[in-house]
Each structure stands twice: as structure tokens, then as C-alpha cells.
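Got a structure for you, questions after.
Note that this complex is displayed minus one protein chain, with the remaining chains in position.
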Amino acid sequence: MFWLSPAHAQTFMPTAASDIAGDVDNLYSFLLISSFISCVILIGGMIYFVYKYRRKSPNDKTPRITHNNFLEFLWSFIPLVIFMVIFAWGWKVYHDMRSMPENGLEIHVTGKQWAWEIQYKSGVTTSNEVVVPIDTDVKLIMTSRDVLHSFYVPSFRIKQDVIPGRYTTLWFNSNKLGEFHIFCTEYCGTSHSGMIGKLRVVTREDYDKWLEQESKFSTLPIAERGAKLFQNKACASCHSVVDSSVRVGPALYQKFGKQQITSAGEVTVDEEYLRESILNPNAKIVKGFNPNIMPSFQGQLNEAELLAIIEYIKGLK
Amino acid sequence: MGTAAHGSNSNVNYLNEFKGIKSWLLSLDHKRIGLMYMISILTFFFVGGIMALLIRYELFAPGKQLLSPDQYNQVMTYHGAMMVFMVIVPGIPAILGNFFLPLQIGAADVAFPKLNLASWYVFMFGAAIAISTFFSTKVDTGWTFYTPYSIKTGTAVVAMVLAAFVMGMSSILTGLNFIVTVHKLRAPGMTMFKVPLFVWAIYSTAILQVIATPVLAITLLLLAAERLFGVGVFDPALGGDPVLFQHFFWFYSHPAVYIMILPAMGIVSELISAFSHKVIFGYKAIAYSSLGIAAVSFIVWGHHMFVSGQSEIAGVLFSFLTMLVGVPTAIKMFNWLATLYRGSVTFYSPMLYALGFLFLFAIGGVTGIMLASMGVDVHFHDTYFVVAHFHYVMVGGTLMALMGGFYYWFPKMFGKMVDDRLARMTFVLIFIGFNVTFFPQFILGAMGMPRRYFDYIAPYESLNKISTMGSWLIASGFLLSLYAMIKALKSGEKAPSNPWGAKTLEWQTSSPPPHFNFDKKPTVTGGPYDY
Amino acid sequence: MSQHHVIPFKTYMKVAAALVALTFLTVICHELHLGPLAGPVAFLIAAVKAALVLLYFMHLKYDNMQNRVIFGSGLIFLLLLIGFSALDIWTRVQSMSTL
Partner (left out) sequence: MTTNVSHGEHHHSHHFDSAEHEYSSDKEGLWLFMVTEILMFGGLFVAYAIFHSIYPEMFSEGASHLDWRMGFINTLVLITSSLTMALGIFYNQQNQPKKAFWNLIATILLGCCFLVIKYLEYSGKFHHGIYPGRFLDMAVVNPVHQNLGLYFGLYFCMTGLHGIHVVIGMSLIGWVAVRTYKGHFNSHYYTPVEGVGIFWHIVDLIWIFLFPLLYLVG
């Protein structure tokens, strides 16, 4: 299992799922081949020379070759030309990546520690999940709530930092159905490596269906709405709800009504404590955990939403 | 002070002329200061290396092995910060530069010996601050201190930043000292085009140290002020610009990459010529390309920022200039090859390290060109491809050269020969271990595995396992090196003054050299590589 | 060392007087409210003052070429820092939220 299985051999570059990904791969192949040739010349030349001209006797006389202007010009100029080709080609690909489509489907992405919040124009919000129709220009308008993050979809070969206080953009047009990874590639703290989302490319019909389903959210029962919010705010990436295993934060499974030892003494896990912990997480830290890990949700949840989440936690039995 | 009168056969040298710990701690002798740097930097290297092993161990398999995510982030930060600020940046200039720059130009000391000693104390003071943070709230920002994370995190960022500031000061003072030494203290007849290429490399590095480091200093001070007084320059909440921090940071930290690699190139020039027993090919081209790299390295920093939100125009310009920096690097590679041509090559351990450098640096170089190409960089940026690339350059380049330099100059520094069979074994271990560790990381990066990840998804597992096992090979190679050197110190054969038959000036004095380097001020007539 | 150039006392006094005069000039310009020109004018006057200090008080006028080049190179690299940073900031395409 340590060695590359044939299945992995095709994952040297992840599946290319857009035209631009194909362009990048072409450039990459060119670079790989030309790099390989340069390495063969350099390393091969080195090995050949050190073997051929190894010392034969302690009295070897070496010629005094100090320079050769023509050769030196040649090996400065040829690399320069190759580099310029690579530069121009790389620029072209980059330019295509950065030229935003005029009438793309616009989706808003907000990075926060440690989840991606996705907002559609229709008001549908999701967390860590982007659903887009196939063969459609999609434009992401991105910002961050706290620190730098970077939105990276390996299969599309695109990446862009998201910056608090500013909008950055990214676009893609997927030509493959399927599910692709979204990684955060700008270091953002404790759960940086857990900030993984998925990008689902579906058919136009499935997309419309999904959108409609998601927008029925407000008519759901309160606890289910809580469950959805719990999901959207990415609470589950730190708090377990199916068992009592410890993740970044304490598990919430079967916690309601129990006694809990905290930094401010023993408390009962009731509505009041849950509310306080969501709005002001550092007030009473559960024993064994560190302060300043959980961000405050003050101003991000309204009263109805708070209630829904608490109702959901109550129901984790 | 009468050492200069001793003949070269005398047993009195810089090591045994004065005794006692005080004679070391207050020594103004550049050779002793070099050795003090060596001991401290090797200690930091050992600690940083343990951090590296911890990182690799944690990544042996998905999920938690040994460290929690926070602990992993701290270990990753200290590995980076220690290896950069406390090992590779000061490494070659402060140890080998200090020791051999004056020897190679025929000077009795550096221009400002007291300042040289002061630099060591400043460096140790900074290192002490850095290490002290390890016993308070451990820093978890990564060595790059990117804002606004470094403003928000509740860890000892201010202390760490001040530590880097203080060590930066030490770096400035060392650089300043070397520039003046090269300008003013060359022996009679030693023109700028007769100094060894190692001197050219250290000189170019010194210019970078003096010019780039102050910008890091102010950046770090602003970051500290940001945390203490909330000044807002890098804080988006006040209209500040976190991307500006990256501009400031990389204005130093990109030239810093060349602070790390230029001296290594200098050592390799020495080694290739000495062990091919042949005059270096294209002396002037190598010398000028050092200066060229130093100059152009100041205007390429934006290639670290192609996806940072930097404008496309700026990105294009930086990509273009980065390609230009590839040219002098290529020139050097070809010149070294041409030096081998029709040489008389011997394969002592220093030469193996030099050839290892050429091998690894070739790979580090071509992957550098890939990363400089914007279209591809977008995919590779902040993935393991970048991690692999800079380890190929920093470890495969700088550390290989440093090890080669150690084995090459060990007889001169300590007057003892190292068991070369053992030394060659260390090369084999380190070289193979290095490739096993870092080559898979290129593939991981191409597959999209982001860097600074505590955990990863299943498809990345097998390559990470290989990489981790490679790290054990590297570690055993370095430990064996330590053993070889200690063994040489204890029971090594006495070294003659010129064991390799090299032509540069440091081999014309006894091993180890007397207190003031040369019994009689040398006068130079020939070039450094007249074989 | 006796061959070092000693700048006459009178020159020092003249330079100091010029510096004071230029300081007054800056303030006068400020009071004139030059609008968009205010910045460049103030900077220009400051640059002239700085040059006077450098050349006479710091003896750069009588120093060797090497030291002049060293000082000049500092300024060049400063220009690079501001040049490229400003280039980025002024050519960014600002995107806005559509929500």
C-alpha cells in the first residue's frame, strides 16, 4: 500500500474539469517535458563529465580554459528565449483565468474560520457546498470575515485569496459533472486543514430543483431549521453531534441538561449557557479546552436563528 | 599579541593560543566567532530538524498521530522560523563567511572585529527571545506572519517578531562588516577580480543583507505596533491593507532566499574548481551573475503573490522579472559544468556534496521556472509543490553546500582530517533521503495537497508515507555527520596545510591558522584558481 | 588624516540659514493653500533641505565616490519598494458585492 497503485498514477494532476484546466495542463506538460530535457542535459552532462574526466593519475594536467564568449552567450540567450516563451504562455493562461465573464452566474463566497459560507442571489445559503450547473460561466465574488483564506479548486486549477474588507473574484466553467474538492490554501489557524468544501457540478435541471428545495428552508420545523443552520455555520466541523468524541471543541451530543465543569465553575447546560457560549464563547470555557478558539457569532445570528440552533442541540439525544 | 612572529611549523594556532571560556566569549578573532556561530547555529538546526521530523511524523497518515492541530501549527511555525531566521540565513555567511572571507582575501581579520562579536551576541539575544516564546504561548502564524491572522491570534507574536527583528539587526551588522572588509582589506595585489568566487558570493549576499533587512525590520515593528497599539496599517478593519504587508514582507523575504542560496553557490564554485583541479570556467560571468542575481532579486517579490489579490499588471511584471533572474542562475550551472569538462575529477566527500548540489539545484531551478509561470503557479501556489521546490533549493542547495563546505574546510578549521569514507556515507544517506522525502511532495502538490495542512484526504496517503520515511534517512545522515566530525575532532589524523591541493589563499597558511591568519602579510600575484 | 577637507565655519552658517529660510518657505506655501500642488511643493522643499544637510553637514560633497554610491543605492531600492507596491495598489480592479 506504500507504493503507487495504478489508480494513483492518474491522479498526478487531479481530473481536469474545465477548459482552463486543460490549458493549464498543456502548459504544465510543456514545462514538464522541457524541464526534463534541461535536467537530462545538466545532470546527465555532469555525470558524463565527472566519469569521463575522473582523475587518472595524481599528475593530471588540466587545460586552462577560462572562458568562451560564444558559448557563454549561447547558454545565456537560449534559456532567456525559453523563459520568455514560458512567461508569455503563462501570462496568457493567467489572463484567461482573470478575465471575468460578463453574464456569469454570480455566487457569493465568504471565508471564515473555518468554513466557506456560500450565498446565492435567490437567498439560498449553504456551507462548504457550492452547487453549480454544468457548462455555465460561474463567477464567485469572495470576501472574508476574519483572516485571509484562499479558495482553491484543484480540478479547475483555480485559486484566489479571500481578503477581509475587500472583494476578490474567481470564475470557472465546468465541463464535467461530479463532485470536486474545495481547499483553503491560505493558512488560517487551528482547523485550516479541515476547511474543506465540495463543489458539485450538476445538470441544469438538477440545479434548479436543488435551488428550489433549498429555498423552502423558512417553512421547516424549528429544530430542522436549527440543524440546517448548524450545518451552514459549520458548527459541526468542531462539535460532534453524533457521539461524544472530541474534535476542536467539545461534543454536543447528549449534553443538554447535563452538568459541565467550565472555567467559571460548574454550570448546567441549559438554554442560557448555550446562548452565552454562542454569542460570547470565551465566557465559560469547558474544562480541557482553550479560549479564543471559537469565534463569536454575535451579529451573525438573529434571535429566531439562535432559538432554532438551541432547539436542535436540545434534541441531540 | 606576538603570534605573527611564529613560524608555520609552530603548534600555536588560533584554537590553542588562548584558553578558557572567557577567551572565547570575548574573542575578537573572526575564526573563533565563526566557530561560536557554528555551535549555536548547529544547535538550532538540531532543534529545527526535530520539528521537521515531528511534522513528517504527524503527516505519516491522515488524522491525528501525535500532535493536535494547534500543536502541529506551532511546530510548523517554529520549524520554519528557526530554519529561516536562525539557520539558513545566518548559516553560511556567519560560519564559513566569517571564518574564510578574511583568509581568502589575505586579511588579518574582518574590518570591525568588535562589531563582529557584537553581531554574535545580538544574534544570540534574538534567538533567546525566539526560544523563550516556546515556553509561553507558542506562536502559530507560520514563519511568514501574514496579517490579519498574526494580528488576531492570541499567541506570543510580538515577542517572536521582535526576535526576528533583533536577529535581522545581527544580519545587517554582519553584512555591513563583510562589505567593508571586501572593499578595504584585500591583500596587496588582490584585485576584485582575483578574489575567490566564495568571496564574491558572500559580498553579494552582504549587499542583500544590508539593503533588504531594514525593510523586514520596519515591517515587523509595524506588525508589533499593530498588535500593541492597533495602528491599522495592515488591518482591513481600519482601511489598512493586509496585502501591503505581503509586499513589505516579501521585499525582504525574496532577497532573503538569495541571502540563503548565493553563499551556497559560492561554496560550490570553490569545490568544483578544487576537486576538478582546474581553473573555474567563466570567473567573471559567475562573479557578475552573483551581483546580477542580488540586484534582480529585489524586484521579483511579487511572484509570491500571484493569487494574493495583487493586480494582474503587477503580477505580469513580477513574472517577467522572475524569468530574468533565471538567466544568471542558468549561467552559473553551465559554468560549473564547463569547469568539469577536461578536468581531473576526484570524488572526496566535499565534491560529492557539490555534485549533489548541482543535481538538486537543477531540479529546484526548473521547478522554480514552473512556479514563475503565472498560469501554472495559480494551481501550485501554497501546495506541496511549493514546499518541495523551496526545500530542493534551501536544503538541496544551501544545506548540501554547507555540508560540502564543512567537509572541505574542516581540516583548515580544526587541523584534523575527517574519515572520508564515513563522510561519503553521510552524503549517500542525506542525498537519497532528501529525494525520497521531497520528490513525492512535487507530486502531492500537483495533485493539489495544500501546504500547512495538519490533516489530508485519503488519496494523498501513500506519497506522504514515503516522504515521512525519507525524513528518517535524512536525519540518520545528519547524525552520522555529527559522529564523523566528533570522531575527527577526537582522533582525526593531523591535517596538512593544504590537503586538497587547492589554490585559494586560505590553504597557504597553516592548519589551523595562527591567530592573525598569516605569519606574513601575503602579496597576491596569481588568480585564485591557477591549476 | 590631516588632508581631510574641513568645511569653513562660514559655509556651515550659510547652510543653516538656508535651512531655516526653507522651513519658513514651506510654511508660507502651506498658508497659500496651493491645493493639489501643496504636496509636491512641500516634498520638493524638503528634498532640497535634505540635500543641503547631506552635502554639507554630512560632508557627502567632499566624500569619496563609494560612499555617495552607497547612499544613493539606498534611495534607489526605496523607490523600487514604493514603485512596485503602488503599481499593484493602483492597478487593482475593484470588485463589488452584487447583493
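A few remarks follow.
Going in written order, the chains are labelled A, B and C, and every chain counts its residues from 1.
Convention: contacts are C-beta pairs under 8 Å (C-beta built on N, C-alpha and C of every residue); 3 or more make two chains touch, one makes a residue touch a chain.
The shown structure was predicted, so the numbers you read here are calculated from the model rather than taken from an experiment.
Seen in the complete assembly, the chain not on display touches B, C. Residue B:F516 is the one among B:F99, B:W200 or B:F516 that touches the chain not shown. Where chain B meets the missing chain, the touching residues are 1, 107-109, 111-115, 172, 176-177, 179-180, 183-185, 210-211, 213-215, 217-219, 221-222, 225-226, 229-233, 235, 237-241, 244, 248, 516.
By the touch criterion stated above, the residues of chain C touching the omitted chain are 1-2, 4, 6-7, 9, 12-13, 15-16, 19-20, 23, 26-27, 29-30, 38-39, 42-43, 45-46, 49-50, 53-54, 56-59, 63-64, 66-67, 70-71, 73-75, 77-78, 81-82, 85-86, 89-90.
Just so it is clear, only the chains that are shown with their structure count from here on.
The greatest number of inter-chain C-beta pairs in contact is found between A-B.
If you average the Cα atoms of chain A and of chain B, the two centres end up 32 Å apart. Centres computed as Cα averages put chain B at a distance of 36 Å from chain C. Once the centre of each chain is set as its mean CA position, chain A and chain C turn out to be 46 Å apart.
Chain contacts: chain A has residues 168 touching two or more partner chains. Multi-chain contact residues of chain B (touching two or more other chains) are listed as 243, 309, 312.
The residues of chain B lying in touch with chain C in their complex are 183, 211, 215, 241, 243-244, 247-248, 251, 298-299, 301-302, 309-314, 317-318.
Residues 1-5, 8, 11-14, 23-24, 27-28, 31, 34-35, 38-39, 42-43, 45-46, 49-50, 53-56, 60-68, 71-72, 75-76, 79-80, 83-84, 86-87, 89-95, 97-98, 146-148, 150, 152, 154-155, 157-161, 163-166, 168, 181, 183-194, 196, 248, 290-292 of chain A are the ones touching chain B in the complex. The touching residues of chain B, when paired with chain A in their complex, are 69-70, 73, 140-142, 146-149, 152-154, 236-237, 239, 242-243, 276-279, 281-285, 306-309, 312, 315-316, 319-320, 323-324, 326-327, 330-331, 333-335, 337-338, 340-347, 355, 358-359, 362-363, 366-367, 369-370, 372-379, 381-383, 443, 446-448, 450-457, 459, 462-463, 465-466, 531.
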